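A protein chain is absent from this complex, but the other protein chains hold their places.
Each chain carries a letter (A, B, C, D and E) given by its place in the written order, and its residues are counted from 1.
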Amino acid sequence: MKFTTRKLVTIVGEAALESRLIRDVMALGAKGYTITDAHGTGPRNQRNGDLEGGNIKIEIVTDPETVDKIVEKLSTDYFPHYACSCWISDVEVLREDRY
Amino acid sequence: MKFTTRKLVTIVGEAALESRLIRDVMALGAKGYTITDAHGTGPRNQRNGDLEGGNIKIEIVTDPETVDKIVEKLSTDYFPHYACSCWISDVEVLREDRY
Amino acid sequence: MKFTTRKLVTIVGEAALESRLIRDVMALGAKGYTITDAHGTGPRNQRNGDLEGGNIKIEIVTDPETVDKIVEKLSTDYFPHYACSCWISDVEVLREDRY
Amino acid sequence: MFLEAALINATSAPVLAFVLGLVAVAVKSDLRLPEALYQSLSIYLLLGIGIKGGVALSEADVAEVSLPILGTLALGIIIPLLAFWVVGKITKLDTINRGALAAHFGSTSLVTFSAALIFLESQQIEYEGFVTTLLAILEIPGIVVGLLLASRGLGRGLDWGESLKEILTSKSIVLLAGGLVLGLITGSTGYEKVQPLFGGLFTGVLTLFLLEMGIVAGRRLPDVKQAGLGLVAFSLGFPLVAGTLGVVVGSLTGLGLGGSVVLGVLSASASYIAAPAAVRLALPEASPGVYLTASLGITFPFNLIFGIPIMLAVGQFVEGLGF
Amino acid sequence: MFLEAALINATSAPVLAFVLGLVAVAVKSDLRLPEALYQSLSIYLLLGIGIKGGVALSEADVAEVSLPILGTLALGIIIPLLAFWVVGKITKLDTINRGALAAHFGSTSLVTFSAALIFLESQQIEYEGFVTTLLAILEIPGIVVGLLLASRGLGRGLDWGESLKEILTSKSIVLLAGGLVLGLITGSTGYEKVQPLFGGLFTGVLTLFLLEMGIVAGRRLPDVKQAGLGLVAFSLGFPLVAGTLGVVVGSLTGLGLGGSVVLGVLSASASYIAAPAAVRLALPEASPGVYLTASLGITFPFNLIFGIPIMLAVGQFVEGLGF
Partner (left out) sequence: MFLEAALINATSAPVLAFVLGLVAVAVKSDLRLPEALYQSLSIYLLLGIGIKGGVALSEADVAEVSLPILGTLALGIIIPLLAFWVVGKITKLDTINRGALAAHFGSTSLVTFSAALIFLESQQIEYEGFVTTLLAILEIPGIVVGLLLASRGLGRGLDWGESLKEILTSKSIVLLAGGLVLGLITGSTGYEKVQPLFGGLFTGVLTLFLLEMGIVAGRRLPDVKQAGLGLVAFSLGFPLVAGTLGVVVGSLTGLGLGGSVVLGVLSASASYIAAPAAVRLALPEASPGVYLTASLGITFPFNLIFGIPIMLAVGQFVEGLGF
C-alpha cells in the first residue's frame, strides 16, 4: 500500500453558499469534495443573529498549494461577510493522483 | 496566512443528548461547534441494545485546555451511562481568536 | 486522562454500498463505525456519470493493522468499480480497548 | 362475536401494515420510512388527535367530563404503583428498572389509542369525543410516578426541575395539549376547514405509521428472547389487568361502552415515545433493553392485535354487569 | 363588525397554529418540524397556489386582467421606493440596510397571502382567482428595486447578471410561475384530478406550515428588543400605508372588494423567503439582524393577526367611497 500525504480542508458555512463555494473551490484546483448537512454555532452567530437555516460542511482532500489558494479565497470573499469556519489537518491517501 | 494549531474534538452520541452536550461543552469554554446527524454501531450498542434513533456527531475546534475539560466531563457524566464515542486530532486554523 | 493513538479511516462512497461496506469493515476487525449522509464530486464522477443519489461517509476509529486490512479490501473490491474515496488520519482516544 | 371482532381488527389496513413491517424485518428487507417522514407523521397524528379532542371538548359539557377526568387521574397514579409492585413480584429487576417499567406502563401509547378508535368505528360503537383529553391526561402522571419510585434506588437525587420541564415541554405534550386548546378555540366551524387533512386522511396516515412501527418493533423482537420469562409474562399479563381496571373506572365514572373501552385500551397500553425519552435522560442507569423490549417489543404488538378486541369484550361484560 | 372579523381570523386553525408555535418557543419546547417537511410543505404551497392561479387565469379574460397587472407592477416599484425613503426618515440605518429593507417590504409573503384568502372565504367574500398572478408579479420587482437602491451605498458594483439569475431561477419563482403555466394549460378539467391534494388539503397544510412559522418567528422575537424603536415603528406602520395603497390601486384598476383586499395584503406583507435569500447572496454587507427581524419577527405576525382584517376594513371603507 503506497500512502501519500495530503491536506484535508474542512469548511463550515451557511447552506446558501453551497454552489458558490463549490465553484470557487473547484476553480482553484481541488479534484473533489464531500458535503454533509450541518448546524452549529460560532462566535459570529451569537453576535448578530444571522440567517436561520442550516450550514453545510465541505471536506476537500487536496495538496498544500491548493489549500493555500482556498484559504486565501475564503479570507477575502467569505470570512468578512458570512458565517464561515475553516480548519485543516493532515491525511494520508492511496491513489495519489486523485487528490 | 497565519495558521495556528488547535485541537478538533469529535463526539458521537445519542441524539437525545444534543442539548445537554452543547450546554456542557459551551460552558467549559468552547467558542463554537458543528453538528451533523449520524448513525452507527459501537461496542456498547451491540451489548445491550440501546435506544433506537440516531446519533449526532459534534465537532469542536478548540484549545488543548478546553479539550481536557471536555474529555473530563464526558468521562464522568456521559461515558458510564450513554452510547458515546470521542476522538481528538490536530488541526490548523486561521483567525485564531475565534477558536 | 490516558490518551492512546489510533487511526481514523474516512470512506466516502455510493449510499447503495452501505450494508456491504459495514459488513466488510466489521469482519476485518473494526469495533465500531459512524455514518453520515453526504454528497459530492470526485474525479470518477465527472468521467462517467455514475448513479444519481447520495453518498455516505463512514468513519472508523481503529488500530493501524485493521486500517491496512480495510484499505486492502477497498483496493481490491471497491476502488475498481465504485465511486469511492478514502483518507486516513491520526487521532487520540480514551478507553483504548473500545477502538 | 369476539372472534369476529378480533378478525375485523386484525384485517384492518393499519394492523396489516404493522404485520407487513414485521415481515419486512423478518426477510431482512432494507425497507424503512425516512426519518423525516416518520417524524412528520407523528406530528400529524399528535396535532390532529389533539385538535379533534379539543373540538369534541368544546361541545361537551363540564358535568359529563369531570368525573372521567378524575378517574383517569386516579388511574395515572394507581397503574404505575401496581406495575412497580407486580414487576417486583415476578422478576428480579432492581428498583431502578422497576421504576422505569412503571413509568412506561403508567403512561400510554398514542398509536394503540388511535387503532382502538378506528376499531370502534368499524364496529359502529360510539365513544365520547373527549377521550382524547383522557389520553393527554394519562400521558404524564405515570411517568412522574415511575421516576419517583425509581429514584429511591438511585445513589444520587433526581433533578426534578429539569426532568419535569423536559417532560412537559416535550414535542408530544406540546402538540397534544396545544392541539386540544387549538381545537377548543377554533371549534367545529374552524375544524371543518382542516378536516380533509386531519380527519379524512387519518386512517391512511396511521397505516403508513404502523408500517414503520412494525419495522421498529420487529427489530426489537430478537431482544425478547433474552428478556426472561418474568418480563414477558408481565408485558402480556399486566395490560389485561390494567386494561380491565381502566374499563371499570370508565364505566363507574359514567363513560359509555365505547368510552370505557378506550379508557381500558389507554390503561393497557405502554408508552414507547414519551416515557423512553424521559427515562433515558432522567434515569440513564435503567436499561433500554428492559423497558423498550417490554413496551415496544411485546406489549405494543399484543395490544394492537389482541388487546383492543379483548378490551371490547371486557367492556361488554362489564356493561352486562350493569353497575 | 371589524372586531368580529378579526376574531374569526384570530381563531382560525392556521392562525392558532402560528400562536402555538410562538408558545412552543416561549416554553422552550424542542418542537420543530423536520427540515424536509418544512421544505415539502412550502413546495406544496407554492406549486398549488401557482396551479390554482393558472386555472383561474385560464378562465379570466384579458381585458379584466390587464389593468390590475399594470397596477401591481406600479406597486412593485413604488412600494420599495417609499420604504427606502421612510426608513431613511425614521431610522439611522445606512444605505445598504435601507435598500435591504426596501427589497423585503417591496416583495411579498406567500403565507400572509394564503391566510388572507382563507379569511376572505370564511367571510364569504369573493375574490378574483387571478390574484395569484398578482402575487407572482409583485414578488420580484421589489427585490430588484431594493438591490438597486442599496447598490448606491456599496463600494463595489453589484453582479447584476448573477443576482437576477439567482432570483429568477430560485425555487419559489420556478414553482410559482411554473405552477401558473401548468394551471393555465391543464385548465379546470386537468385541475379536477389534483384538486383533492392541492385544493382539499390546503388549509390543513397551511396550518402545519404556520406552526413552523410560529416557531421560526418566535425565535426572532428576542432580536426585536434590540431592534430600536424606529425599526419597530416602521415594521408596524409601513404595512398599513403600503396596504392601503394596494387596496386603492386594486379598487382603481377594477378589482372587486375581495381582490382589492388581497392586493392590499400583498402590498402590506414583507418577504421572508425570496428576499432574504437574494439579499444574503447579493448584498452580504446588509445585516440579517435588521431585515429578518423586521419582516419575519414583526411584520409577519402583525399582518397575520391584525393586518388581514384591517385590510378588509380599509377595503370596505374604500368601497364605500365608491370611486
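Rule of thumb we're sticking to: a residue touches a chain if its C-beta (ideal position, glycine included) is under 8 Å from a C-beta of that chain, and two chains touch if they have at least 3 such contacts.
Nothing here was measured: the structure is a model prediction, and the numbers come from that model.
Across the entire complex, contacts from the unshown chain go to C, D, E. Across E:182, E:231 or E:266, the single residue that touches the chain missing here is E:182.
Among the residues D:208, D:227 or D:308, only D:208 touches the chain that is left out of the figure. Considering the complete assembly, chain D touches the hidden chain via residues 11-13, 16-17, 20, 23-24, 27-37, 118, 122, 196, 200-201, 203-205, 207-208, 211.
In the full complex, chain C touches the omitted chain through residues 14, 16-17, 20, 48-52, 54, 81-82. For chain E, the residues touching the absent chain in the complete assembly are 34-37, 39-40, 43-44, 47, 51, 165, 168-171, 174-175, 178, 181-182, 185-187, 190-191, 193-198, 200-201.
In this section, only the chains that are shown with their structure count from here on.
Counting only chains that touch, the fewest steps needed to get from chain C to chain E is 2. When you average the Cα atoms of each chain and compare centres, the chain farthest from chain D turns out to be A.
The most distant chain from chain E is C, comparing centres defined as mean Cα coordinates. For the pair chain A and chain E, the distance between C-alpha centroids works out to 35 Å.
Taking each chain's centre as the mean of its C-alpha atoms, chain A lies 20 Å from chain B. Inter-chain spacing, taken between the CA centroids of chain D and chain E, is 41 Å. In chain A, 36-37, 89-90 are the positions where the chain touches two or more neighbouring chains simultaneously. Residues of chain D found to touch two or more other chains are 35. Contacting chain pairs (ordered by label): A-B, A-C, A-E, B-C, B-D, D-E.
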